[in-house]
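Only one protein chain is missing; all other protein chains are in place.
Chain IDs A, B and C follow the sequence of writing; residue 1 opens each chain.
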Amino acid sequence: MGKTGRMTVRTPDPNPGWLSDHDLDETRNRVPMLYVEAVPVRVDPDGLVAEVGLLLRGSHTGEITRSFVSGRVMHGERVRDALMRHLEKDLGPTAFPVLPVSTVPFAVTEYFPYPGASQFFDARQHAVALAYVVPVSGECQPRQDALELTWLTPAEAATDAVAAEMEGGRGALLRQALAHLGALPG
Amino acid sequence: MGKTGRMTVRTPDPNPGWLSDHDLDETRNRVPMLYVEAVPVRVDPDGLVAEVGLLLRGSHTGEITRSFVSGRVMHGERVRDALMRHLEKDLGPTAFPVLPVSTVPFAVTEYFPYPGASQFFDARQHAVALAYVVPVSGECQPRQDALELTWLTPAEAATDAVAAEMEGGRGALLRQALAHLGALPG
Amino acid sequence: MGKTGRMTVRTPDPNPGWLSDHDLDETRNRVPMLYVEAVPVRVDPDGLVAEVGLLLRGSHTGEITRSFVSGRVMHGERVRDALMRHLEKDLGPTAFPVLPVSTVPFAVTEYFPYPGASQFFDARQHAVALAYVVPVSGECQPRQDALELTWLTPAEAATDAVAAEMEGGRGALLRQALAHLGALPG
Partner (left out) sequence: MGKTGRMTVRTPDPNPGWLSDHDLDETRNRVPMLYVEAVPVRVDPDGLVAEVGLLLRGSHTGEITRSFVSGRVMHGERVRDALMRHLEKDLGPTAFPVLPVSTVPFAVTEYFPYPGASQFFDARQHAVALAYVVPVSGECQPRQDALELTWLTPAEAATDAVAAEMEGGRGALLRQALAHLGALPG
């Protein structure tokens, strides 16, 4: 720090895991990116799933598509904390999500930037997502790029029409979630 | 015991868990019956499921339906031993099934003798089945009441046509198995 | 119904799954009895387990031992309903348990009436229990034969001293629960 007072001391990074666009792009070409993904549900008092929540949002390709709560795990961040952060970002501060007691996911979803390697596709990157079902008991107020949160019954959510609207092949993930919950029609 | 007093000491029951028809019927009206259920699969060297095996058999109602390896756990029998016993009974001695390392099932299936309580139905009884996916590497020779074992790709197995042929609502269980394997189409 | 008033019409059984002592004993000698078992936990807002609840109770052999919420699934009863019923019976009406969204247990525990067949022992019967972790958010008021509910940290719960006090070998089940939660010390 010189006498001119021009501050050069770096204050601690308030978002240590945050990356510049350049660094993020570079990193995406080097390693698989770790994501968490959450399927919000409303449950009956006895734990049976009554409704599944889908976010309606503009995808990075400009289409309007349906998706789940989703986002990357940052450097230094615990999986639980990433899950909570993205739930609050996508559902608002009054959703009151119930986080799972175990970090073992119901599915590990592998997104590749080209078709064929798996059922799942992400034009931006190779990403591996840990997917959880998360009951919410409060009011959801989608923020940021999500336009709307729609609640569907398991039977509605399992239709081909809904699957076709899901981003990046997540129709298969939605059905995996319903199957995990014992709520997939036969 | 006759008048000579010659002891009629009971020899140990060679099948201690076996029940007479009367006792079995009586018991079925008293408690849920514990079953194991196995979905046989053929896997690629990297563990990806290539084919799912379905048994074609005459159901207890006389129809020809598709089903899985299935049977009850007997008194005094371990879950693993019941699973192995029914695999050998339904697939023959040269199927070489690979039993799961954990007894935690991929699904708990609840069959009721009336519709509505769950997706699953068994006219004979209230049964609760622990369901496992079991890779087999050998030759399967269905025995007893199974007429035939059919191998289907995951895509074929996921169709509504196959679901409609499954006994007691097991189309939903088949889809749960495919979802668990990451092989359910989106 | 004639004017003599001799009622022969059977009123519906208010507890259809309930069995007389004789019928229960007889059934216990015929088939494995299906149980549910619940490990109550208190969790932090981010889902990390802070405390595990153990019931202190008189066992059927007269000793004072520690155990979990536990009880059998009755004929015609769904697994979820049995779980809720036993949670309310053992923890009282204001415990506010959060039932799991999936009925897949974290462990399948096999109790035999003789040692050696498994780690778990139940002098009365061959029982197979589906075990769940259940977060509770309210006030627990143990009822019936439970004398007291004790809350222990995961580190306290994992000690050999606690394991030695657990009924029927449930020290192993307690450690399985802690492992499932990622809370078992290394």
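Keep in mind that, in the parts below, a contact is a pair of C-beta atoms (placed from the backbone, for glycine too) under 8 Å apart; a residue touches a chain by one contact, two chains touch by 3 or more.
Since the structure is predicted, the reported quantities are computational estimates derived from the model, not experimental observations.
**Student:** Counting the whole assembly, list the visible chains that the omitted chain makes contact with.
**Tutor:** A, B, C
**Student:** Which residue, C:30, C:80, C:126 or C:170, contacts the hidden chain when the whole complex is considered?
**Tutor:** In the complete complex, the chain left out is touched by residue C:170.
**Student:** Sort through A:66, A:86, A:126 or A:170 and give me the one touching the missing partner chain.
**Tutor:** Answering carefully, the residue with contact to the hidden chain is A:126.
**Student:** Using the definition of touch stated at the top, determine which of A:105, A:135, A:154 or A:182 touches the missing chain.
**Tutor:** A:105
**Student:** One chain isn't shown here. Among B:100, B:113 or B:186, which residue touches it?
**Tutor:** That would be B:100, which touches the missing chain.
**Student:** For subunit B, enumerate the residues touching the unshown chain of the complex.
**Tutor:** Residues 41, 43, 45-49, 80-81, 84, 98-104, 106, 133, 135, 180-182 of subunit B touch the chain that is not shown.
**Student:** Which parts of subunit A are in contact with the chain that was left out?
**Tutor:** 17, 19, 23, 27, 29-34, 72-79, 103-108, 110, 112, 117-118, 126, 128, 130
**Student:** I need the residue numbers on subunit C that touch the omitted chain, in ascending order.
**Tutor:** Answer for subunit C: residues 107-108, 119, 163, 166, 169-173, 175-176, 178-180, 182, 184-186 touch the chain left out.
Note that in this section only the chains that are shown with their structure count from here on.
**Student:** What rotation angle superposes the Cα atoms of subunit B onto subunit C, in degrees to the nearest 5?
**Tutor:** About 180 degrees, rounded to the nearest 5.
**Student:** Considering only C-beta pairs in contact, identify the chain pair with the most of them.
**Tutor:** Per chain pair, the contact count peaks at B-C.
**Student:** Taking mean CA positions as centres, which chain lies farthest from subunit B?
**Tutor:** Relative to subunit B, the chain with the farthest C-alpha centre is A.
**Student:** What is the distance in Å between the mean C-alpha positions of subunit A and subunit C?
**Tutor:** Once rounded, the distance between the two centres reads 35 Å.
**Student:** If you average the CA atoms of subunit B and of subunit C, how far apart do the two points sit, in angstrom?
**Tutor:** 26
**Student:** Any chance you could list the residues of subunit C touching two or more other chains?
**Tutor:** Where subunit C meets two or more other chains at a single residue, that happens at 103-104, 106.
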